[in-house]
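Part of the complex only, each chain left as placed.
A, B and C are the chain letters, set down in written order, and residue numbers restart from 1 in every chain.
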Amino acid sequence: MTATRTVELEGHIIDSGMMQRAFGIVMDLGGDFDVEEFTVGKSKTKESYCRMAVTAETDDDLQEILHELHQIGANLTDPVDAHVEPAPADRVVPHGFYSTTNHPTKVRYEGEWVEVDDIEMDCAIVLEETDGGVRAYTKVLNAIEEGDRVVTDEAGIRVEPPERPRDSSGPFGFMQGGVSSERPSESLIREVADALEATKEQGGKVLVVAGPALIHAGAGDDLARLVREGYVDMISAGNGFATHDIERGLYGTSLGMDMETMEHPRKGHKHHIYTISEVIRAGGIEEAVEEGLIGSGIMYECVRNDVPYVLAGSIRDDGPLPDTITDAVEAQKAIREQAHEADMVLMLSTLLHSVAVGNCLPSTTKVVCVDINPATVTQLLDRGSSQAIGMVTDIGTFVPTLADEILTGESAVTDGGDAEGDGGNDRGDSESDDSRGGHCPGR
Amino acid sequence: MTATRTVELEGHIIDSGMMQRAFGIVMDLGGDFDVEEFTVGKSKTKESYCRMAVTAETDDDLQEILHELHQIGANLTDPVDAHVEPAPADRVVPHGFYSTTNHPTKVRYEGEWVEVDDIEMDCAIVLEETDGGVRAYTKVLNAIEEGDRVVTDEAGIRVEPPERPRDSSGPFGFMQGGVSSERPSESLIREVADALEATKEQGGKVLVVAGPALIHAGAGDDLARLVREGYVDMISAGNGFATHDIERGLYGTSLGMDMETMEHPRKGHKHHIYTISEVIRAGGIEEAVEEGLIGSGIMYECVRNDVPYVLAGSIRDDGPLPDTITDAVEAQKAIREQAHEADMVLMLSTLLHSVAVGNCLPSTTKVVCVDINPATVTQLLDRGSSQAIGMVTDIGTFVPTLADEILTGESAVTDGGDAEGDGGNDRGDSESDDSRGGHCPGR
Amino acid sequence: MTATRTVELEGHIIDSGMMQRAFGIVMDLGGDFDVEEFTVGKSKTKESYCRMAVTAETDDDLQEILHELHQIGANLTDPVDAHVEPAPADRVVPHGFYSTTNHPTKVRYEGEWVEVDDIEMDCAIVLEETDGGVRAYTKVLNAIEEGDRVVTDEAGIRVEPPERPRDSSGPFGFMQGGVSSERPSESLIREVADALEATKEQGGKVLVVAGPALIHAGAGDDLARLVREGYVDMISAGNGFATHDIERGLYGTSLGMDMETMEHPRKGHKHHIYTISEVIRAGGIEEAVEEGLIGSGIMYECVRNDVPYVLAGSIRDDGPLPDTITDAVEAQKAIREQAHEADMVLMLSTLLHSVAVGNCLPSTTKVVCVDINPATVTQLLDRGSSQAIGMVTDIGTFVPTLADEILTGESAVTDGGDAEGDGGNDRGDSESDDSRGGHCPGR
């Protein structure tokens, strides 16, 4: 006994590698295929189309194959509605639940294709009938409530992976097929600067994810400049990042090292602890800025310029600062909101926080990963953004060069007219209101 | 105006590098020293002694120097009691609080030297009068309560860094002066096995800190064997580690890869999420073992053999499992308890959890760090255990080799006795026979 | 004005990624394509066919595109003979010379397709008329002589990249799409052992390329065992490798470190120099074995078992040993001969020598790259063997485990026998189909 179903793929399915992956999945998982129709785009602007029947020995095997095919955008042809089953309990998904990709996705409901909101990978899709019709959105396992109507199976779902923009100018797409340290760094940084400026000009939001190495590498002042000049809309970091930044303002040191002269390296951790203690005494970072304890640095500019930040806690933290969200689930929620709002994300020298943010991003968000360790960059790019640049370079020269590229041009962001300025204010307001306590219907 | 105080150092202060560091600190921080007495141990078993006056331009500078000298075991000669000040508020330390090292430490109280309990680095010392006299112990910043009597300044405190055991046989101390991948891995693993067995024979406790890479590398069965046979007393890990381990039992996969054949690599994350969902449904890992959902693996053996585990949450977790401690501060507390109980710690392929555990360890605990990334090993060894081995090797061959070394000998842990002892001697004898006595024509 | 030519691709051109790369090349280089015929293999055993016209703005641009298309196996349809031009001088190629891939290649000569001998990448193809007809073979630039008839242009040449064997079990092909340290090392080593045994059983030749880290890691004895038992047919290494191996036999040290006990680490380089001096005095490695100076180790086993070795010189060498080929061009020649003879190559902990050997290999040779540094493994796999495994693991545990897998069975290479066969069958029927019907006694 065998089981068969028919799937179809369309678009630039050859040059985006989709066909190759589809054939590979079927064969790797022991299935068979019969190509019923194949139309190849005759020229480079034309799309191709493939319809094929996929066969496996058992229903379970077929399900497995269809699941994987789905991940890459091969959709079932059958015009059926998505299957839905109620979640049996809080934080428990029904058997055979559909696990999302990070690509734009639609579910079929009563014959209509409904876009899934807040798409992000490894989530369940919940269907909810509302006054205005039906709504589909993602929920992480943790947010599932008993009775949620969870989509199962692959039927009635369409995934649309963004295709590589073949003729596109600009840096995104460059790194397709690997990350290399053997590339002209300066020209690549220039392209990142252009992309960041373009994002701002189009009213987009820039999220910076940063680790403490940025401060140690001496790039704190340059990131602070970018915040002050309005090029950073949100920051996602950890307790260590904020503490090192503040400590540097208080003592001119970061983890006991004099950042300017480097002549008095000290190993002591005392300043670090005392910095946290003083911020706790003040009541928090904002209060510490207000009472004058903190007078410079990235966190200072964030407070002064209403740039919201999420500081996520970790088991290796000292303190932590009162602003740090110590519960991992709460911190993830805050990170998720930032991720969903961002149009461009700069991941700077942090694997932990970059993975956390990357997990919540749709594949359509622009991402730039910078780290001196090639393994970190590779791991982040593997997460599946289709518009990602990876740079293996020194954060201590990357950020200053980027800031110079952006800030020493003729026009800063602020003279981009009223709309810009308003946009900035709006952005600040809405975020400082809700960025942490905000509610997120789907989860 | 200058300020001066006198410190003394004793022990193997030259060959342990203590004198060098002391001179370096004074000079790096702009101070001056006048050596008042210096007695060098005439032979290798004799200790040395140094008393010197340290001078700086200001009191603050001197304080800074004395703080750093303290960290390495140079103690003030003045026979005064430790200064104590009340904590001004919860989680706030008084100005000039004494920040601990991870070395054995004493504070002077009413003329008596009191041992500080639960020593660990970057903490405050709290003095508490009890019925049985005074007690000194460490508190992390987070645990400080208003009114706690916190030690300030460096006066009345003695730090006693463990000295490198010059003649010691055994592996610990080997890696002093650097980690290298160019070392005979097999013989080093044999030495780790010996040290682990010796720890168990002496009634010590072994803590394993492990990351998910251990499961991916195929070493799960071997670690499970070590747990089952009683060589592991505690496990410190994360949500990912436990989920991968359980997933492998449920599906024969870890993150979608068939661990046995590797013939059907699948990228899907669905099993991962469903594994967590099922454990949530069961109510937790223990319940899942009881109801038969989990029938093998490391977590299974932990439950069956009453080996406690701490699963610390992180912002990149899926789920998480109900057993995961999501609050970073709570998780640190649980990790701290494990760390204080451990006599030997194996850090296997995880930087995050190893740093968290390492932060809580006194410098006297035996530590073995294993990772394929040299940077990880270096970073962990830098944390200052004086009895640490770092190995840059493949966890996928390390754990199986270690398990074989330990478990395929004549005797298990419980019947240690003669055979063990003999084995140990044999090994020792054979080694002392050849490789050293050999003569070298060329010299 | 535009230029157009027609190319065709056939085989598993979709699932091997060939079509994707072809489209990509045309678009990346600014060309256009018009697909004239496209037949897709309806099922997984069927091949596909594509014929398309490629257009570019200038003849030069078109030439560029055709050159790149050639590299991946897209061949011109025009049934013309290959163009040939005489080399204008020694070591000078004619303008527009055809630069080879490492894939099986044919040139058309008087209407016949002639196989190119000794195919290897980045060479010229020389056509030579002989008594028995015409011969085509590769020549590196250095070997080109004035008047050599060198193939130019892409016309009349067919490249046939080996396709990924879709259904093949076995390790080769595993690492397609990346190298990971997160794989079960022990089972992968077992598969390498199987492949090595299968190669020997089929009368193939095994070339080991090794670096000095192998000796430092303590794996010298195990490689020596493999040489002694006949599993290694050739060794390619450097002066350092041989010297460390011999030094270890003479002094029990490698670069001054006692390999057995590691208790007396010494930094001195004196033994190293004296070892070379003594071998020079003896007249060479073979003479030193004969006069009893060298009595164990890898080089000893090579001499005793007539296993040829190439020691290539380098600018960082001490000495060097008399056996070292100091001229880079001469050394390349010797390496090239080994590479052309080898059926399977193990690259163990050396980037320099592995690249040198890899440069001379056709894409059909089996290659296993082992290094603890992921960057080294990635770089070697990028060189384009289609049958390559990369392992990021510790050479100090890899070689012993491999030797145990191979040598601790009942039977050595020559006496395969029944037990062997059973072992093979047990492990997996699916595997017995192809290359490995082989026997694996020890498991």
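Assume contacts are C-beta pairs under 8 Å (C-beta built on N, C-alpha and C of every residue); 3 or more make two chains touch, one makes a residue touch a chain.
Not measured: the values here are computed from a predicted model.
Asks: Once every copy is counted, not just the 3 shown, what does the total come to?
Replies: Total copy number for the complex in this file: 4.
The criterion applied here is as follows: only the chains that are shown with their structure count from here on.
Asks: Looking at C-alpha means, what's the farthest chain from subunit C?
Replies: Between subunit C and every other chain, the largest centroid distance is to B.
Asks: Please compute the C-alpha centroid of subunit A, do the same for subunit B, then give the distance between them in whole Å.
Replies: 34
Asks: Distance between subunit B and subunit C based on Cα centroids, please, to the nearest Å.
Replies: 44
Asks: Which subunit B residues touch at least two other chains?
Replies: As it turns out, subunit B has residues touching two or more other chains at 263.
Asks: For subunit A, which residues are in contact with subunit C within the complex?
Replies: Interface residues on subunit A, with respect to subunit C: 14-17, 19-20, 23-24, 26-27, 32-35, 38, 40-44, 50, 166-167, 374-375.
Asks: Going by the contact rule at the top, pick out the subunit B residues touching subunit A in the complex.
Replies: Those residues of subunit B that touch subunit A are 28-30, 64, 67-68, 71, 88-89, 91-93, 97, 99, 121-122, 124, 140-142, 263-270, 272-274, 276-278, 280-281, 312-320, 324, 326-329, 331-332, 335, 352-353, 355-356, 359, 373, 375.
Asks: So in the complex, which bits of subunit C are touching subunit B?
Replies: Going through subunit C, the ones touching subunit B are 169, 174, 181-189, 213, 216-219, 250-252, 257-264, 270-271, 274-275, 278, 372, 392-394, 396-398, 400-401, 428, 430.
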